[in-house]
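What follows is a single structure, and I will ask about it in a moment.
Shown here: the complex without one of its protein chains, the others still in place.
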């Protein structure tokens, strides 16, 4: 790892101020992505600003039709939360499938979204549920947030403070893990909003990161049942291909995981 | 090696200390350039030099294993007896010659192509090729897994084509009489292949499989069963024979037993332990012979200033060769100790027996405890005339033949047709390792070996891209078996004692890795009804094999 300066921020404002003082600062939340990348010398921030101990950045709140998860809340805490399990069980279930127990103890939702790994799990839920990402500056809808591989709408020094999920009528997530890394080789999140809209997303599959899956949305709008996908075909073009899965295999997984997600959603 | 072949420093000026080094499995046998560079740098700057390799570097530079492309044909007569086997193999050496690179696909591979079967004629042609990959060398099993995999895939394929039960076809062709001379050098000393396969079939309820398959089908899963009957050769020997084949060293092992003046015992062995439990098994051999508590015995290894010379741990040789050397040294120690005891007890040497840590005169209650014998040896106040003081002996053991562990593995699994993912239902192993000194340690070795064989079949593989970059350069892409990839194993043992060494042991370190892969691939191809499948059988590959 290259040299760096470590700062622990006491508040969101403090974090933003400290960020501004460094030549090439990075926020550090759970560190489960940033530190491995720094260890491999693929990133070399001059300063890392630890946001994980800021009180206003941690916690889960359910009120009315919304589940709000603050950005530095760990995957473990989301998975364990009774409130999340009750309001959006698919979201708690998704969090329980991220990485391994040690990663879940430290990794956070804010870090995962800011990083926008094309094989990460949370982006699938955020996009399918039509969540809103709140930062120190503004609110960004999920549709506007994800901009392709490892790219988001966040500006330099902008900090995610919380994510607000509208509670859906039904939702389900099914993940086929990459056998080596255990990230999503393909994960599909299906959601039916309380107003009857259907949104379906896939992660791990596309060359441009998390994506909506139109053909499955159409089929489920007509008939919310796993069998409704039997006749759906997913095109392999534009999908990722690597040693763990060819594009046509991933296309198949989008459909099969979609069916399993619907079954899980009930 | 560093002295004789690399000219680093003369032996008396060189000390290598390698205590707990983590598991080895072959990859730590070789001398790597990094070690040379560290030594060179240390001489250059006249200071200690520390070098740490990280995991990604290890993936890039540690020797890889098992890279064969083979074409095989097998012929049967009308009674389904094998007539002959013809094999042509291209073996990848990688970019540079490593220590055993050329021996693995030749002496350790072609010589085992007879497997457990009577095969009157075997033709094997091996072409070693240099490529631009990391050197390929011995990895747990070294050549024998490749041979076993090829033959057991052939037997399964033949059974399917001949429409006979794969276990029946194997039984029909088993070698039943020992010693047995194969057409490919090996002379098998002893074995009972029927006993192993019968034990494995019973353990997995082979007869009940069709019903289980039908039940799985009803719930949308493809169930398969696969058999693998392996034989391997351990304790490569004798030195004269390997010398005639061009080896640069002898393949014996040394042991030194020091009985200290207080009666505690130190065993210096050239066979290094890095997880195989020599500290337990070797001590147990001695403790049992003398009838002393195991806590009185300790093992010294992994330091060239303490252990003068040894050939190391590889090829499942530690107990069969290293253990035998210990027995030889013990025999000398006991002979001398008996003389001392007889002298002290004023009895005839031939009347002395060793029991519960004492030297007793048979038929009397006269006895002297080991510590008193040891003390007598070192005080030398009252030794038989002409006897040297001290109680310490060395032995070198050079075996007369290989040992031949063998066994039968059966694997039952399910494939999810939607994703191509394989899930184990059951995995049984019935091995014949000769005498088991410590069954718990033996089983641990089998578990680990099976996991490596299964890993090879399902998950692991070094992949390079078109530009020669190693794609599997970290655990992000190299699929290490995890706990949830593997089943618990059902093990059992059948026993034919090895006549070739004083312990009757055969060796167990590599068996699992040798036999498991074929059982897994035979089971998957049985499940999906398509015999064309490469290792590792990733979900992607299996799914394509199902759906075309």
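Here the chain labels run A and B in written order, and each chain numbers its own residues starting at 1.
Methods note: a residue touches a chain if its C-beta (ideal position, glycine included) is under 8 Å from a C-beta of that chain, and two chains touch if they have at least 3 such contacts.
One rule holds for everything that comes next: contacts and distances are computed from a predicted model.
Trainee: According to its UniProt entry, is the unseen chain "(2Fe-2S)-binding protein", "Cbb3-type cytochrome c oxidase subunit I", "Phosphate transport system permease protein PstA" or "3-isopropylmalate dehydratase small subunit"?
Mentor: Hidden chain, UniProt protein name: "(2Fe-2S)-binding protein".
Trainee: Looking at B:367, B:476 or B:497, which residue reaches the missing chain?
Mentor: Spelled out, the listed residue whose C-beta touches the missing chain is B:476.
Trainee: One chain is left out of this view; which of B:115, B:448, B:504 or B:539 touches it in the full complex?
Mentor: Looking across B:115, B:448, B:504 or B:539, the contact with the absent chain belongs to B:448.
Trainee: I need the residue numbers on chain A that touch the omitted chain, in ascending order.
Mentor: Chain A touches the missing chain through residues 1-6, 8, 28, 31-32, 35-36, 38-40, 48, 50, 52, 76, 99-103, 105-106, 181-182.
Trainee: Footprint of the hidden chain on chain B, which residues?
Mentor: That gives, for chain B, the contact residues 20-25, 54-56, 274-277, 440-441, 443-444, 447-452, 474-476, 480-484, 486, 488-489, 512.
Definition applied: only the chains that are shown with their structure count from here on.
Trainee: How far is the middle of chain A from the middle of chain B, if each middle is the mean of its Cα atoms, in Å?
Mentor: So the centre of chain A lies 46 Å away from the centre of chain B.
Trainee: Quick one: which bits of chain A touch chain B in the complex? Just the residue numbers, please.
Mentor: 40, 176, 179-181, 242-246, 249, 252-253, 256, 259
Trainee: Quick one: which bits of chain B touch chain A in the complex? Just the residue numbers, please.
Mentor: The contact residues of chain B facing chain A are 56, 418-421, 459, 463, 471-472, 475-480, 485, 538-540, 543-544, 547.
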